[in-house]
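Shown here: the complex without one of its protein chains, the others still in place.
Residue numbering begins at 1 within each chain, and the chains themselves are lettered A and B in the order written.
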Amino acid sequence: MFLRITISNILLMVFLSGICREIVVSPQEGLISLKQAIEMANHGDTIRVKPGTYECRNLFIEKPLTLIGEKGAVLDGGNESYVLKLLADNITIEGFEINNSGKSYTKDYAAIYVSGTSGFRIIANKIDQSFFGILVEKSRNGLIRDNRVNGNAKREDESGNGIHLWHCDSVKITNNEVSGMRDGIYLEFVSASQVTQNHTHANVRYGLHFMFSSHDDYVGNTFENNGAGVAVMFSKWIRMESNNFIKNWGTASYGLLLKEIYDGEVINNRFEENTMGIYVDGSSRVNYLNNTLKQNGWAIKVSGGCYSNQFSHNNFIGNSFDISYNSRMNDNTFHGNFWSEYTGYDLDKDGKGDIPYRPVKLFSYIVNQTPETIVLLRSLFVDIINFSEKVSPVFTPDDLVDDSPSMKMFL
Amino acid sequence: MIKILKYSFSDLIRSRWSYIYLVFYLILGFSLLFLNNDLSKAIITLMNIIVVLTPMIGTIFGVMYFYNSREFTELLLAQPVRRSRIFLGQYLGISISLALSLTMGLGIPFLIYGIFQSPEIFNFLMLLVSGTFLTFIFVALSINIALFNTNKIKGFGYAILMWLFFAVIYDGLFLISLVVFNDYPLDNLALTASFLNPIDLSRIMILLKLDISALLGYTGALFQKFFGTGTGLLSSIAMLLIWVMIPIFTMVKKSERKDF
Partner (left out) sequence: MIAVQHIGKSFGKLTVLDDISFEVNNPGIFAVLGPNGSGKTTFLKILLGMVIPETGKMLFDGKDISRSFKYRNKIGYLPQVAQFPDNLTVVEIINMIKNIRQQPAHSEQLISLFGLAKSLDKKLGTLSGGTRQKVNIVLTFMFDNPVIVLDEPTAGLDPVSLIKLKDLIQQEKNAGKIILITSHIMGLVEELADEIIFLLEGQIFFKGTLEDLKSKTGSEDLEHSIATILEP
């Protein structure tokens, strides 16, 4: 039995490497149907698609093939069901424009649907006007690279996600651009994957949405002007590095939401002009190092039980509130950050301020209780009560101090 | 009116106090910029100072000038000039010279620092505009107080009290009432209350630029509409204008009826 499988595998590999064909599909001459081409093709063949528009509804690909669209090759789903369905291992889809998948409230129609496979590669496609862009289920070892997914979603409930992974592992999502969808990139039960260099903007809900996923990295992405920024929830061992979180404005909107996250790293990111820079809810043992938080409403808002988080060497610049807590409990450490509001001095010239900085202000506590009081921000009266709270903390955690605030901004 | 304005202006810009005021802003501007080296932080600090200081200086200058020039005002009153013109002229003379000290005192350091090349230029202009508004409003209010109080000591006391009220006490009462009535919808109250105090109004006008991220964090639809669109800025400016007009109007009315 084992021998037979091995032999057939060897035969297959010989077959693949030896007799791989290239089939050309063109709207003008010869083979004009993509479906027919797929039926004709043997395992490992390449199908080259010439420029033109091809009607393509619910097209199943059930053997390892490489489909390459030349510039101007358009697959049109005609607003019905799925466009492409990738159901076998080692399928490559490259260079297509894919439009008009169906829209449904019950089924997750997508431009490219991948299920139960390994080794899929989705490269440099341009997806427009589809319910979901790229939807991957129960697959592994894939690559999603250089794609552009565009939509014009207005409401959460009638739009799908740009790149959506469910129960996957070891997938690389890199250098894609997603805009105008519900979530830009959505990962649920995904592990050992990398999300790098993507740009998601103007999506209705989240730029990136992470649930129940562990041991993943996301690095070098830019999340801009999405409904509520990036949400990372119920996950462990996540590394978030060198991302930009920009202009996520609105009620309960944030650059980054960490909910029930354990043992993560948030390093070297930039949070600029968000209503909340980072909203930490029930997360523990997360290190926040070398981030820059600039001109956010709340740079960091801490809520629920958060333990043993460490905030070091971050820049806090011109935020309306640096840190906001909803309780007097504190088990997190703030050490050696740069605070633009710090007014202390450094007489021993060691680069560290000689008096500690208290990043939680009484007024942030008041605004938590009565949000309308925000209109009194930066008024003299508020400065006075903040000062008195600083001198003797009553409402804010009295052990929440940065003992050695940096005198210089970190570059 | 223009004649009176011209002479009281040229009197005031030569006064020691105008120079002190100008030099104060020059030093403030230069030290903020060259110690901090960060425009946006300098602007936030300046905002805190301007919304408190310009009303105070406007108030003090207003009453001081009025009481000190009482005899000269009487001489003017005996001239063939309409009363309202005399007071308007003097009022504008004080306000313009103070606003000029502010604009030049801060403008010069920021200009040297290169504000025109910076994206902060709009915030900075906003600062000067609201400082100028506050000067015009508080000079008018203080002249009113002086017109209604012949007793110099009393008038001075009331003027300082008025400044203290608008700068600190009002916000304290405002904050307490918001916290006390926490259970009710407070959008309207919060916005109305800030409109009724020119210092709050100009503070909010600057917040619209500096802290828009935080302001948009609040849920109320009215807030969203007010802060999220141009409505906030436009209605703030309109309201500041009203705040200038009303004390000028009562000043003119009172001056027509007053005995000197």
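We adopt the following convention: contacts are C-beta pairs under 8 Å (C-beta built on N, C-alpha and C of every residue); 3 or more make two chains touch, one makes a residue touch a chain.
Source: prediction; values computed, not measured.
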Missing chain: touched chains present in the view: B
Touching residue (missing chain; options B:7, B:24, B:148 or B:165): B:7
Residues belonging to chain B that touch the chain removed from view: 3-4, 7-8, 10-12, 14-15, 69-72, 74-83, 257, 259-260
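Here, only the chains that are shown with their structure count from here on.
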Gap in Å, rounded to a whole number, between the CA centres of chain B and chain A: 47
Parts of chain A lying in touch with chain B, wherever the complex brings them together: 249-253, 273-276, 295-298, 317-318, 320-321, 340, 366, 369-384
Chain A-touching residues of chain B, taken from the complex the two chains share: 38, 40-41, 44, 47-48, 51-52, 167-169, 171-172, 174-175, 178-179, 182, 186-187, 189-191, 193-194, 199-200, 203-204, 207, 210-220, 223-224
